[in-house]
Every structure is written in structure tokens, then in C-alpha cells.
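Handing you this structure, nothing more for now.
For this view, one protein chain was removed and the others were kept in their places.
Chain naming follows the written order as A and B, and within any one chain the residues start at number 1.
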Amino acid sequence: MARRRNPARLLIALSVAAVLAVFLLYSAVAGGGTPTVQPSELPGHTGKVALAGQVIGPVKGDAHGAGLTFIIRDVAGTTRVPVVYTGTVPDMFKVDQHVTVTGAMVDGTFVSVKDSMVTKCPSRYVPKHDGETTTNGS
Amino acid sequence: MTALALVIGAIVAVACVLWVAGPFLREPTVAGAADLFDDLDPAASQALVLAEERDRALGALKELEFDHRTGKISDNDYRDQVGPLRREAADALRQIEAAQP
Partner (left out) sequence: MSEVGRAALLVCLALALYATVAGAFAARERRRRLAVSAQRALYAAFASAVVAAIVLFSALLRHDFSFVYVADHTSSKLPWYFCLSAFWGGQEGSLLLWLLVLTGFAAAAVFLQRRAQDLIAWVVPVLGICGVFFAFVLVAVTSPFATQVRPAEGFGLNPSLQNPYMIAHPPALYLGYVGLAIPFAFAMGALLSGRTDERWIIVTRRWTLIAWAFLGIGQLLGSHWAYEEIGWGGYFAWDPVENAALMPWLAATAFLHSVMVQEKKGMLKVWNMLLVALAFNLSIFGTFLTRSGVLNSVHSFTEGPLGPWFLGFLCFSVIGSLALILWRLPLLRSKTKLESLISREATFLYNNLLLVALCLTILWGVAFPMLSELVRGTTVTVGQPYYNFFLRSFGLPLLLLMGIGPLIAWRRASLKSLGRTFVIPAITAVVAGIALLIAGAGSSTPGMIAYTFSAFVLASIALEFWRGTRARRTLSNVRWLRALGELVSRNRRRYGGYVVHAAIVLLAAGIAGSSAYGTETEGKLKPGQSLSSGGYTVTYRSLTREPKGNHVELRARVDVYRGGKQVGVMAPGKNEYLAEQQVSNEMAIRTDFLRAEDLNLILDQPNEDGSIFLKMVVKPLVNLIWLAGFIFVLGSVITLWPDAREQRRLVERYQSARAHGRP
């Protein structure tokens, strides 16, 4: 079949439209992602957030029992939030570590979603004695 | 920076310069056209393009034969396609002959 117009162009246009449609549909259904906030930014957000900050002791309790309790503080500030965490505790977790826990505020305490703690492992690129941390990279 | 380091550094620098200047040292008095590397002028470029078209057409023919033999293309399809492909190949060959001086 001889066509004067190039079917490839039509095909590409339709495919791009299809991909966009899939994309928009997904965004509409699944909603946006999870915002990452520091303790000082918490009041502005209701619902599920990823709370990021520095771990302050004392660390008490059992993460696989009633819950591990500790405090998360702004990395470069003073706002503190008490946290109750249940689930697996990453190996790198300790006081002064930077962590992110997903969950929501309930009655003044941040209650975590199970197994949602992530530590920012010390970067291979920034020496530990620097005090700064970034994510692991290649 | 010890004196030894400076000496080694100087030797390395000189070695690099000699290595990189090699082509000039080997042929110091070449100039003009002899110093130009081989390139294709428009006629040669055109000849190359035509040769590639010819090889493409011949390759497509071979592929058609192979697909027919392995049963991927039915006899009808083969008959439909082999004619135009043969013509394309013949066209390409003709163009090459025409371009020859």
C-alpha cells in the first residue's frame, strides 16, 4: 500500500499521546509522591510525610515490640519531634545519624509506617571526619 | 620539590614533547598537498553513497531469500517483494556504472 504521508509520523504522535495519557492517568490515580520534611516544617503538612533529621537520644524500647522511641531534630536547627518506630532498624542507625522515617503525626508523636526507616549511609565520597553525609554513590 | 623531582619532571616533559612532535620530526620538510590526509572529494563521496545503496539493496535481497527459505515469508509475499527489490538493486548498479568516468 502506497501512502503519501509517512505513517511513522502519525505513529510517533499517537504513541507520545498514549504515553502521556498513561502518565497523566497514573498521576491522577496515585496522587503525588511523599513530601520529605524536616521537623520544623511538620506543622504545614498533614497526612503521610517522610520526616528527615538527626537522631537524638535517648533511644529506648524495642522496634519489634511496642516501638522504638527516640527524637528527630532538624539537622541545622532546634525543632524536635518525638518518634515511635516499629519495624526493621537499619544497621547504620545510632544517635547523631541522619535518618528518614515515613509516617504521620498522631497526638504530638510521629508514628511511623512499619519498616520505613532509611539512614543516609555515609558517602564514599565525603570522609567521615567531615561530619557531612550524602547518599551512597557509584 | 627536590632537585631530583625537577630533573625527572624535565625529562618527562621533554619526552612528551618529543613523542607528540614525532610526526613532524620524521617528515620535517613535507608541505602542501602531501601534508593532507586522505579524504573523499565530492565525486568519491557520491560513489561511496551509491556503493552503500547498492550493498543495501543486495543485502535486502539476500535477507528476503533467507526469510523465504526459512518460511517466514509466504510464497505470495515473496513474489510481491522480490520484484521491486531486484529493481532497486538494478537501479543502484546502473547508477554506479553511470557515475564512472
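Basically, contacts are C-beta pairs under 8 Å (C-beta built on N, C-alpha and C of every residue); 3 or more make two chains touch, one makes a residue touch a chain.
Bear in mind the structure is a predicted one, so any value in this text is a computation, not a measurement.
In the full complex, chain A touches the hidden chain at residues 1, 6-8, 11-12, 15-16, 19, 22-23, 26, 30, 32-37, 41, 50, 62-65, 88-89, 91-92, 120-122, 124-129, 134-138. For chain B, the list of residues touching the undisplayed chain reads 1, 5, 9, 12-13, 16, 19-24, 27, 30, 35-45, 47-49, 51-53, 55-56, 59-60, 63-64, 66-67, 69-74, 76-77, 80-81, 99-101.
Keep this in mind: only the chains that are shown with their structure count from here on.
In whole angstrom, the spacing between the mean C-alpha positions of chain A and chain B is 52.
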